[in-house]
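This is the structure, below, for whatever I ask next.
One protein chain omitted, others in place.
Chain lettering (A and B) follows the sequence in which the chains are written, and residue indices restart at 1 in each chain.
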Amino acid sequence: MSHPPSCCGPVNRVRLVFTPEPTRNLVLRYLSRLLGYKSTRCFIVTFPFIERTVLKPHRIIALLPLVAILSACNAVVLHPSGDVAVQQRDLLLYAIELMSIVIVPVAFLTALFAWHYRASNTKARYEPHWHHSTKLEVVIWGVPVIIIGFLGVATWTTAHTLDPYHPITRIAPGQPVPPGTKPLKVEVVALDWKWLFIYPELGIATVNDLAAPVNQPIEFRITSSRVQNSFMIPAMAGQIYAMVGMETELHAVINQPGDYKGYSSRFSGAGFSGMHFVFHGMNNSDFDKWVADARASGAALDSASYLQLAVPSENEPVHRYASVDPQLYGKILDMCVEPGKMCLSTMRALDLKKGNGLCQPHVASN
Amino acid sequence: MSADSPPLDPIFGRLTLDAFPIHEPILVATFAVVVLAGLSVAGALTYFRLWVPLWRDWITTVDHKRIGIMYIVLALIMLLRGFADAVMMRLQQAMAFNGSDGYLPAHHFDQIFTAHGVIMIFFVATPLIVGVMNFVIPLQIGARDVSFPYLNNLGFWLTAVAAILVNVSLFVGEFSQAGWVGEPPLSGLDASPGVGVDYYLWALQISGAGTLIGGINLLATIIKMRAPGMSFMRMPIFCWTSLCVNALIVLSFPFLTISITLLTLDRLIGTHFFTTDLGGNPMAYVNLVWVWGHPEVYILILPALGVFSEVVPVLCGKRLFGYTSMVYATVSITVIGFVVWLHHFFTMGSGASVNGFFGLMTALIAIPTGVKVYNWLFTMYRGRVRMETPMVWTVAFMFTFLLGGLSGVLCSIPALDFQLHNSLVLVAHFHNVAIGAIVFAMMAAIDFWFPKAFGFRLDPFWGRLSAYFWTGGFFVAFMPLYIAGVMGTTRRTRVFDDPSLQIWFIIAAIGSLLIFIGVLCFLIQIYVSIRNREALRDVTGDAWGNGRTLEWSTSSPPPDYNFAFTPVAHDVDAWANMKDHGYSRPLDGFNAVHMPRNTSVGIIVSVLTLIFSFAIVWYMWLVAAVSFGLMVLVSIGHTFNYNRSFHIPADQVARTEGERTRLLAQQG
Partner (left out) sequence: MTTTTTMTGVKDGTGAPVFHLTEEHDHDGGSTVIGFWMFLMSDVLLFAGLFAIYAWLGGHYAGGPSPSDLFRLPLVAANTAIMLLSSFTCGLGMLETGKGQAGAALKWFGVTALLGICFLYNQVTEYEHLQQAGATYQTSAFLSSFITLIITHSIHVIVGVVWVGVLALQVFQHGLIEANRRRVLCFSMFWNFLDITWVCVFVFVYLMGVLK
């Protein structure tokens, strides 16, 4: 696993999930002729259907300005450090290239026509009644249809392969998850306005501080305490909503050690801006040390201390808990940390039994 | 509203002196300016004795042209408010780095971005498009007026009082801090106990009702009032897009009504639709509101595309390329627009196949949209492109729209949306479309049809300058947001901790300054044009010289009755076709024209609605009950009025037309 450093590196291997097909190449060749691309090969190369095609920046002329600007700054979405985000980045570039096939010529033609057919240029041809051409109509419907067709295939396939619920199958390109690997489990709770991370297998918890060993699949289970948020680490895999009384999942992996930014990307009220944390990608030994540090903190997280923690606060500093009530996350998700409150699961069980009859609600029946 | 709180005063409800922000210097100063401006306008009206004409010719009018103009004026005033919000946000975000907290506390900042979104969508973009449609459609289809002139007046006043309600929240209480779609649980009573969300909900409720009424009116107008000979496939493209838009309004606004009504019930009487406890589900609101919200996007964008389809042929001196394609593209955008709403929350995690389906549907919309761009392009091809102001806006639009379309498709791919959603890329994308398509189109429309409305053209120099500054300002303001977005910056952030972002926010702030200069140029353009109106005068009625549709066949401004004789269409470009046949304007044989009568019921009902909603926001139950009762009584009373129309006598028509004949002859 040797990746170039995240900044200023060339655009990496583009390797999408497609398998090459001779018919596709034929279509592409035809398309490129139709559009007047000089080199069919160059055109096809920009389509990452062929396995392991190496894209160099100079090949993607359309992207040059973008790449130039963004490689100069820390554009995390374009220089991610986790395999899921790398695939998302590749998809992003692929989609931009694909659409550039239409957008660049149209932009060019717009400028050209506006200039060439300007009213003062009386030498230009003028056909005031010309308004239909079947050939052109076929092209102007056909080209978008073909491009959206390709994009549609990518949309549908990646919706499945890069779905946050989909367990990680590879750690990096060409590096499948070794059989028997157990993912690191992290339970995430969005609070007003901070993040609580519980490591159920390690028995520790942290606030606004997240760490994981590199190249190990991570399984996040995410919920929220009072309002909706979105759990976002752009360098690793993007985001998914954190919702009250509901659980979402995110499967991801981080490939390079480093400190990455994590935050809520869904506005959640007054303290929203301060609701960020650092995500540390660590070597195994560093991670073990990090865990040991947490264990040394001595604090314990149970229902009572959780309810204290859940009181809205802004710009909460990092703190850690040496031990966690193993039932706690379940109760948060079940919305019954407060004593005496009926759990969602109890309500749902009663729903299946046609409710609780005409007795008083709110009161747990057990 | 819990049981142990003391009973509220039936007249003042929860309104106390604390609700007036007398300790906020910005708001006090704003209030002083608003009062001064209001007083000077009132003074001027008194001095020039304009109250009676204002009441008679504008406030109570049922003339679609005047109502259209009032909508546009309302939108432009609200544009200034919404734009001021934008500048405040840009300044805050440019400043709040390196430990600085900026100058806006969260309570202000959160109100400002919410108000900015609400105002720009509901009280700028919507009134602009409704205003342009109101003004143009009856003229383009050769009609005397709309189907329901009274409802037209009512719809305008409802929109206007809703806008007033939003502005009242600035000085009495607060506005919502939950974003422009007000998603619960953040907008629920638990997280937002103040009056802000209530102001928001009632403003949307009222303006939504106004829009729905207007939508039904214009839809009926297009279906029933077209000139003889104008089959659907001979309707100008702007009418086609308007037809689709108003169908979208009728089909989607009920969902807005439901979402916000149920949220209001949650807040007001304690139901559990969108609460997080007792079985409520906030995601039900999110789904419902976006079932309205996505069609709303097309409600705003389709008329914009329609405007360009009118501007391009006229200013290229050429028939529109691919009329039929354009119609099919419009209709398919309308239909597909109803099955894409989930792309607003792919990140909810609905499952791969659901996301994939909605992603595919969204990508599909790119096809007809792309087709439209080609059609404008090939209309320019072998034409005579006159770079008049509307055409400058159009060409600028074509570039920004390509970019906006690109970023839109990127956001529509679920796997990418996990990175781009709620980031500044998304913000940049929808401003890319909202400014680059909707605002540009409306500026083009104003410039294009202004001579029709007032009889003189707008000054081209200041118009082009405005277009240049808007376009340049747009790129300077929003390209940095794309960049900040891929650097991992999320929207609605008030304070930043990553100093490398600051430069982009400073550039964006400069961009908003450039746009501000663009707005100023537009205002100067209006002023200069009014001053030089004699030089810019057009008496032909065909201000651009080669108008193609029926609105250019009548005088500018058109008479109250629009057309002395009902025109007959033989072609898509009916007026161009008439000119080709050497049509000459009839000079005699005029008939009396049947016209609707003015009414003051619209404004009375709307003002009562304003009082009612204000009372509900503040829990003033007695006031609410009385104003609601009066509202019902006035509305029922109106149905007893059977005398709603009159005839303009034939000799008066003859006089008006004779005057036009004289002016045309004078011009030679």
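The working rule: a residue touches a chain if its C-beta (ideal position, glycine included) is under 8 Å from a C-beta of that chain, and two chains touch if they have at least 3 such contacts.
In this text, all values refer to a predicted model and were calculated from it rather than measured experimentally.
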Which of B:Arg56, B:His107, B:Arg531 or B:His570 touches the missing chain? It is B:His570
One chain is left out of this view; which of B:Phe97, B:Phe122 or B:Phe273 touches it in the full complex?
B:Phe273
For the chain left off this view, which of B:Ala19, B:Val34, B:Leu265 or B:Ile503 is in contact with it?
B:Leu265
In the whole complex, not just what's shown, which of B:Pro53, B:Pro586 or B:Gly629 touches the removed chain?
B:Pro586
If you put the missing chain back, which residues of chain B would it touch?
144, 147-148, 212, 216-217, 219-221, 223-225, 228-229, 231, 250-251, 253-255, 257-259, 262, 265, 269-273, 277-281, 284, 288, 291, 563, 565-570, 578, 581, 583, 586, 589, 591-594, 636, 639-640, 642, 645
For the chain that got dropped from the picture, name the residues of chain A it touches.
342, 346-347, 350-351, 354-358, 360-365
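In the analysis below, only the chains that are shown with their structure count from here on.
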Touching residues (chain side chain B, partner chain A) in the complex:
106-107, 110, 177-179, 183, 185-186, 190-191, 276-279, 282-283, 316-323, 325, 345, 347-349, 351-353, 355-356, 359-360, 363-364, 366-367, 370-371, 373-375, 377-387, 395, 398-399, 402-403, 405-406, 409-410, 412-416, 418-423, 483, 485-488, 490-498, 500
For chain A, which residues are in contact with chain B within the complex?
69-70, 73-78, 85, 87-88, 91-92, 95-96, 99, 102-103, 106-107, 109-110, 113-114, 117-119, 124-133, 136-137, 140-141, 143-145, 148, 151-152, 154-156, 158-166, 226-228, 230, 232, 234-235, 237-241, 243-246, 248-249, 261, 263-274, 276, 335, 347, 361
